[in-house]
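Removed: one protein chain of the complex. Kept in place: all other protein chains.
Right after this comes subunit A.
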C-alpha cells in the first residue's frame, strides 16, 4: 500500500461515494452548531419538511452574541437576543447530543467547548458554520468551516459535497525559544506563506517545534490555518492528544478506549508520504510576533518596524501597505516597540484556553495596567475555563493588575456583542483577524500572543516578553 498523509487517511476513511470528476460525498461525524450561521439552515429544513439525519452528531452552544458582563440582565440587544433564542428553539425542536445555552456552565466559544467536552476526537470529520473550525485539526481530525447552505446539507444528509484538497506539510524544525507560543508560530508561518499561501491545501503541521506544543498550543496553531488560506490544519496524534481526550464527557468509555487508542495511533503521515508542497521554518528564528497591518500576513516581530511602502515594487502590494498604514494610523519605519495601545483583548477561539490565561497571568502577576491603557479585557473561552482559572486564582491576579475578568464568549474578537473598539482605538489582541473594522468600525488591531498582550497592557506599548 502506498504511503499516505494524515489528510489522505482522514479523507479516504470518510468517502461515502465518489463521482467521476472527483466530487465526493464525505461523511461528517461531528457537527458543531452556533447561533449565527444556523438559523437559515434550520429554516431551510423546516420549509422542506426535513429533520436532522443524525441528532447525536450535533453539539451546540451560543457564543458570538452573548454578553461578557451583567449576565443577570440577559442579552440587551434585541436582535442578538432573538438570534440566541432562535437557536434555543431550534435545538429544542430538532434535538442535539448536547446543548450549552447562554449562561450554562458548559457554555463557551464553540471551538473551546468542543475539545474540552471530548466532542472532538481524533479521526473524526468535524464541521461547523465557522471558519475557525480548523482548530479541531489539532486532534488529528479533519475539521473545517462551512457555509450555511452546507450546514443545512450536513443536517439533512450527514454528508458534505466536497473535493479533496492538496497536501501541504509545514514543518517547524528544532526547539522553540523560551516564551515562544503556538500563536507566534502561527503568525510566523502566515508571514512566510501569506494569507493565500494555503489556499487549496490541507496543512499538516509537523516537526519538533510542533510536537513540543501542548494541545492548547496546537489548537491555536490549527485555528489560524484558515488565516493562511487553508480550510483545515492538522497535527498527528501522539500521547499528548490521547492524554488530553481521556476522561472527557464525550470521550470513549472504558469498553471502547483501547480500540479507540489503537486506531488513533495510526493517525499520522506515513514515512515517505507525498506532499504537494512542503514549507520549512527554523523554530529558533521565531521571535514574539506582532501584526502591523490589516491582514494577518502583515506581521513582523517585536524587534521589527512598520514597513515602508516606498520599498515595495509590486503596485498592488504597495497599495495594500499604504492603505493599511493609513487605516492603522501608523508611520513607515516606526519600531514595533514604540507603538502605544489603548485597549488589550485576551480571549477568542485562538487564545482563551486555560494555558493562554496562565501565560497572561504570569506576566500580569504583581504588576499594574499602564495608566494610558483604557481597558484590558480577559474573556475566558468557556464556563469550564473560567471555573478552572478561578480555582487557580488567575482571576485575582488579573483583577489586581487592573484587568477586567469577564464571562465567556467570542466577545471583542469580532465584536458582535457589546465589546468593541471605538473608531481609532488601538488594540493588542490575542484574536485571529486584524481586518478593517473587525473589532469595531475604525478599530485598529495588532495580533499577538496572550503574554505579549498582557505585557502591552502593563507597559502601554509593545514590549519583548523575553526581557521581562
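Assume a contact is a pair of C-beta atoms (placed from the backbone, for glycine too) under 8 Å apart; a residue touches a chain by one contact, two chains touch by 3 or more; residues count from 1.
As a convention for this text, contacts and distances are computed from a predicted model.
A.B. asks: Considering the UniProt annotation of the chain absent from this complex, which name among "3-isopropylmalate dehydratase small subunit", "Protocatechuate 3,4-dioxygenase subunit alpha", "arsenite-transporting ATPase" or "Septum site-determining protein MinD" applies?
C.D. replies: Options "3-isopropylmalate dehydratase small subunit", "Protocatechuate 3,4-dioxygenase subunit alpha", "arsenite-transporting ATPase" or "Septum site-determining protein MinD" considered; the missing chain's recorded name is "3-isopropylmalate dehydratase small subunit".
A.B. asks: Among the options A:135, A:158 or A:289, which residue touches the chain absent from this view?
C.D. replies: A:158
A.B. asks: Using the touch definition up top, pick the residue from A:196, A:278, A:311 or A:387 that touches the left-out chain.
C.D. replies: In the full complex, the listed residue that touches the missing chain is A:196.
A.B. asks: Consider the whole complex, including the chain that is not shown, and state which of A:21, A:239 or A:271 touches that chain.
C.D. replies: A:21
A.B. asks: From the listed residues A:62, A:260, A:306 or A:389, report the one that touches the chain absent from this view.
C.D. replies: Of the listed residues, the one touching the omitted chain is A:260.
A.B. asks: For the chain that's not shown, point to the residue among A:66, A:80, A:135 or A:269 touching it.
C.D. replies: Hidden-chain contact among the options goes to A:80.
A.B. asks: Which parts of subunit A are in contact with the chain that was left out?
C.D. replies: Subunit A touches the chain not shown through residues 16-17, 19-23, 25, 27, 29, 36-37, 39-40, 43, 48, 50, 53-54, 56, 64-65, 77, 79-80, 82-83, 86, 97, 121, 123-124, 129-131, 133, 144-150, 152-153, 156-159, 161, 163, 165, 195-196, 199-200, 226, 229-231, 251-253, 256, 259-260, 263, 295, 316-317, 319-320, 323, 414-416, 433, 435-438, 441.
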